[in-house]
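My structure is below; once you've seen it, I'll send some questions.
For this view, one protein chain was removed and the others were kept in their places.
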Amino acid sequence: MEIKRERLSPGGKAPGLSTDLRVRSLNASQLLHGNAIEGPNQPAHLEGTELERYVEERMLTTTLDQAVAWARSNSFFPLAFGLACCAMEQFHAAGPRMDIARFGFEAFRASPRQADLIILAGRVSIKMAPIIRRLYDQMLEPKWAISMGACCSSMGVFNNYALVPADKFMPIDVHVPGCPPRPEALMHGVLKLRKMVQDDPDMGWRERYDARGTEEIVPGA
Amino acid sequence: MSTTPTESSGLSAYRRREQSITLSPLDEQLGGAETTDELLTLNFGPHHPATHGVLRLLVTLQGEIVRDVKPVIGYVHTGIEKTAEDKAYWKVIPIVERMDYLAYYFNAMAYVGAVEKLVEVEVPKRAQYLRVIHLELNRIASHLIWLGTSALDLGASSIFLYCLRERELILDLFEMSSGARMHTRYFQVGGVIEDIPSGFEPKLREFLKIMPKRADEYGAILNSNEILLQRLRGTCPLDADTLLSLGVSGPLLRAAGNPWDLRKADPYSSYDDFQFKIPVGTIGDNYDRFAVRLAEIYESVKIIEQALDGLPEGPHITEDRKVALPPRHELATSMEALIHHFKLVTEGFRVPPGEVYNPIESPRGELACYVRSDGSSKPARVHMRDPSFVNLQALSHMVEGSYIADMIATIAMLDPILGGIDR
Partner (left out) sequence: MPDATGLELLAHELGDTVLETVYFRERATLVIDPPTIRGTLAHLRGRGYTFLASVHGVDHYPEEPRLSVVYELLDMNRVDRVTVKLRVPTDAPVVQSVTADTPEGAGWPTANHQEREVYDMFGVVFEGHPDLRRILLPEDYEGHPQRRDFPIGGEPVIFTLDEANWLESRA
């Protein structure tokens, strides 16, 4: 089995897509005038009006996408979900000193249907894993997941029969190490996620993880 | 629905329809047929906003009245006891600390006390006093989170932020003495891992000055909150005899009138050097449980003050090099110290075979650690008798016959910590 490693550019941006509009427009003009550009997301071979239309479309949608991504990233609604000790530090992140409300993330929703960020705070036991997966499935797109603490990112302190690392059953965007991570560390992770969302406007987790082949199993269907 | 003849046609069709509806009890509407109450089983799933962890309750309801509650636990089962069998004795301390995740020093104390009994090592007086200071600080921190989350459940949501503000001060103190805010592995077999730094005492005194005032504030806010009082007064009482037969201990038992506290009854770690009172309730309803825990905060402040005033000089860990690491400066000069350090860190100390059960008083009740050793450097069995695990059995007895809202209040006052319940 081959493991492909892709180096992301600094800041976590997807390759081939830069933030600066001017740089992007340069790339577009290069495209128009037929210069080859490296990168996985570029069209293979387009000519003339097709090419012009293609480039115009991309420029517009990326600007709009960018604005939407900016709005989405600044208003995550985390799911009020604490499992174990990391939940205590999650409370402190929402507490008066390390205030998560400064960034706009204080609206912890009780229902997964209304949340778009799940912060898995604590150890995931084998009994709890299917339930967390169901919670994640109940969330609406676009949704992100942060695995807080060492226990759900890897096995943490406990490497035994009872725990499952969260990567095994759901896609995680940011892993925050620590046992438990300080509230500042959790904030660092959330802000990293915010930057990720701002830079890469691919919304669905299937696009992000190139998981197009995965199917949803709908019970009873 | 019976119809009444409408008046003059000046009324619209809607108004006529509206007037034709009579509000009558269900029985009459069904023509006097027998209506029976069905029992409805509701699932308070493991994920619910009452932030007491992942507890699942199967509640059987008759209307709004709870007839039966079956807790389903195991959603944070971590296999702590199994993992502890795999590690050297001092490496078990961080494993066991993560059990009851609000009272981490207590978990460590129970385990370390058990191992000290087995190894027959004596803890120096200064270490005992330092342990008491940290234990009581942790008790205050645990009660603050309990207060914050319970008030959140019951609707008084601003208390949550106030309690977190105090807790930040306590966690700052923990960070000062051990380097970590939670799960500090500060207690070691034979004492504490490090002496307190120089700024610790003034900061602690500052905290002790403001904590009683803050506790007064919380008491004042909550005791004048009429909704809270109505929800807590007289709801879900349980008498002390039933609680004793269910194995309940700690503030729940004290709220029912039985003043059983291991710090007074069977003192460990120099608790008998300190003067403090045990708050005891009368009826054992939710308000008593709340008041007992709030009063315990003041008593803990008193204990810490006395411990700080009487802190003796001396070593912070036992001098027995077979059990505790030698101080770093000795490693440069003494060969034996180097050898002992190496052996302790790589293999750990060996413990003579035997079994020991060490109970202490945690913020939730009797927390005990059973350690069985077979002579090697790893324990053969570590079992933590967690108070929340046993106290949870009292829930169904408490809420039977009361409303769902009272059940929520009772769960809050029960103070279950799922990490301890599920281990």
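Some notes on this structure:
To keep things simple, chains are lettered A and B as they appear, and every chain counts its residues starting from 1.
Heads up, the rule we're going with is that a contact is a pair of C-beta atoms (placed from the backbone, for glycine too) under 8 Å apart; a residue touches a chain by one contact, two chains touch by 3 or more.
Just so it is clear, the structure is predicted and the values come from calculations on it, not from any experiment.
Taking every chain of the complex into account, the chain not shown here touches A, B. Screening A:115, A:145 or A:162 for touch with the missing chain picks out A:162. Among B:77, B:131, B:183 or B:293, only B:77 touches the chain left out of the display. Within the complete assembly, B:86 is the residue of B:18, B:64, B:86 or B:272 that touches the hidden chain.
When the full complex is taken into account, the listed residue touching the unshown chain is B:260, out of B:260, B:298 or B:403. From the options B:58, B:229, B:338 or B:356, the residue with contact to the unseen chain in the full assembly is B:356. Residues of chain A that touch the chain left out of view are 1, 3, 126-127, 154-155, 158-163, 165.
For chain B, the residues touching the absent chain in the complete assembly are 73-74, 77, 79, 81-83, 85-86, 117-118, 120, 244-248, 260, 265-266, 354-357, 359, 366, 368, 370, 372, 380-381, 383, 385, 389-390, 392-393, 422-423.
Just so it is clear, only the chains that are shown with their structure count from here on.
Centre-to-centre separation of chain A and chain B, using mean CA positions: 35 Å.
Across the complex, chain B is touched by residues 80-85, 87-89, 91-92, 95-97, 110, 112, 122-123, 125-128, 131, 135, 151, 157-163, 179-180, 182 of chain A.
Chain contact summary for the complex, chain B toward chain A: residues 45-49, 51, 53-54, 74-80, 82-83, 94-95, 98, 101-102, 145, 148, 160-161, 164-165, 167-168, 171, 181-183, 418-419, 422.
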